[in-house]
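This is the structure, below, for whatever I ask next.
All protein chains but one are shown at their positions in the complex.
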Amino acid sequence: MKPEELLELLKHALGGLAKEVTVRKGYVEVLVDADSVVPVANKLKELGFDHVKSVTATDYPKESKIRVTYHVSSYLREDLAKPILGLSVDLPRDNPVMESLTGVWRSSEFQEREVYEFFGVTFRGHPDLRPLLLIPELAERRVLRKDFVVKEESIYEGVPHRYQ
Amino acid sequence: MEGQKLQGMVVRRVEKELYEVFIGPQHPGSGHMRIIVRLDGDVIVEADPDIGYVHRTMEKLSEVREWLKPIPLLERMTIIDACNITVPYVNALEKLMDKSPPPRASYLRVLLCEINRVASHLYGFGIFGVFLGHSTMYMWAFGDREVFVELAEILTGARLTHSYPIPGGVRRDMPQDFPEMARRAVRYMRGRLEEYRRIFVDNPVIVKRLEGVGVISRNKAAELGIVGPNVRASGIRYDVRLAEPYEVYDELDFEIPVFEEGDALARTWVRVEEIKQSLSIIEQAVDWLERHKGEPIIPKEDYDKLPKLHREVYEKTGRVKLLPAHATMKIPAGKAIARGEMGRGEIIYYVESDGGTTPYRVRVVTPSARNAIVFKYIVPGHRLMDLPAIYGSIDYFPPEADR
Partner (left out) sequence: MDVKAVDKVYVGNINVAARRARELLLGKLKLGDVIDWATTFSLWPVHLLTSCCGAEFAATWSPRFDAEQYGALPWVAPRQTNFIIIEGTVTRKMACALRITYEQMPHPKFVIAMGACALDGGLFYNSYNIVRPWEVVPVDVYIPGCPPPPEAVARAIIDLRRKIREKKLASRWLIEGWRHDRDPVKPADDVCKWWRP
């Protein structure tokens, strides 16, 4: 399915729920409000998007927001297997809370745990929300946010002995 | 009841007739992960994969290093499948830079990808043999893997960490006597696969341990979002090389093996069939490369920038010497998503650039990271001794899952 056809399909299916739909270089991204993410996800699942490929979060400290993106695609409908659709939600940086989509797509369970430990995004309704990869002490520091700085080797300061 | 210590594991009685067993991270199989299982007798009631023992913070380190440096960094995730894991990252950069590699470079990438895929599947078979107590399979698979590791070494100069693709091309051209070596390796491996079938895949002991174990139905596979040979063993015809052909996979002739059963044996068979297809792709790529000798392996605009000495080295030896400007290059702002098919399944890169010398965000989702969910939802209901069979059959590789 071409991105343009997918765009038509989405506009028809989502109606006014989507805040913004963008197509760039074959990558379709749907931006929605935090309240309407579950109905949109349900609509997408009805269309045939049956699994989550990745749950990505990006930190924008200047705009004081964290954008959580679900990249969804389909296994069972072969025409939908080609495109990857991004479903994005903007959350405030000081208190990022959103509804968990594990009820819609179970494949997002482990990756939501990852976003939780790396960015501190809380998913309401997640069955088992605890750190996946990190030890609890590190998980509290939200390591993938931009204000957690990792020092790189430089010709002026030399090699940092270790991370502090 | 007090915790009782056994060799390498802690056993606790959590409820009446329910025991909790901690398996790993030091355990007889291979893999640096822990699975906490709760047992009723020897039937698993609940399994909780505890991963992250090899989490080396690839995503954070990619954000602080210049655009080219994540290539050797990211390939440490799956050191045995190094080309497959870096090609999608390089593709993402090329999408952002609006650059495309010349066809010869694409064919060289595909050639190395398929060599890596065969080596990776053989590694998987060897580890599977260790899990099932079948030492012959470990010895044979690792011995034959050396053939393909050697091929990759001749092509790139490194046994495992090739760092072969660079944005716009590849690092080195093929040596002259490479095609003959590749054809010999392919002939050898075809003969060996028949012996593998006799000693491992059709072995009655192995068949008894794998048949009907860890069955993942078609709908369940789609619900859990698992990838690679595991999803193709459940009757879903999905392969990135087919869904979104990257590099030159649309010009090559190969099949996607699909099995319907969804059990551990079907997953093993998919890998055997995939090795056959990869061998055929290696032959086709080598034939094409021999027919198109002397074509460039980097784009013309890059070649024009090279100083005289670098050009001489490139034309005489086929080696690309990168300029210092490559290390600090800036990439236009934007977002790109790229995917590729590794030996274990689909890998996805989401790269975001703000126009600087380092990536703003690199998100990588590896096949094993998506397969880890199998332990939670498929393992319960099986007996404890089925766990090694399921673990080995989904070909889980912890450094890749933990990133």
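Going in written order, the chains are labelled A and B, and every chain counts its residues from 1.
Criterion: a residue touches a chain if its C-beta (ideal position, glycine included) is under 8 Å from a C-beta of that chain, and two chains touch if they have at least 3 such contacts.
Bear in mind the structure is a predicted one, so any value in this text is a computation, not a measurement.
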Where the missing chain makes contact, among the chains that are shown: A, B
Touch with the omitted chain, as defined above, among B:Tyr19, B:Tyr89, B:Tyr107 or B:Tyr123: B:Tyr123
Full-complex contact with the absent chain, from B:Gly31, B:Gly214, B:Gly262 or B:Gly392: B:Gly31
Residues belonging to chain B that touch the chain removed from view: 3, 7-8, 10, 12, 22, 25-28, 30-32, 52-57, 60-61, 64, 72-73, 76-80, 123, 126-127, 138-139, 142-143, 145-146, 149, 159-161, 399
Missing-chain contacts mapped onto chain A: 134-138, 143, 148, 150-153, 159-160, 162-163
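Basically, only the chains that are shown with their structure count from here on.
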Touch list for chain A against partner chain B, complex: 24-25, 27, 50-54, 56, 58-59, 69, 71, 74-76, 78, 81-82, 84, 86, 105-111, 118, 131-134, 143-144, 148, 150, 152
Residue ranges of chain B touching chain A (in the complex, touch as defined): 51-52, 55, 57, 59-61, 64-65, 95, 218-219, 221-226, 231, 236-238, 243-244, 334-337, 339, 346, 348, 350, 352, 360-361, 363, 365, 369-370, 372-373, 376-377, 402-403
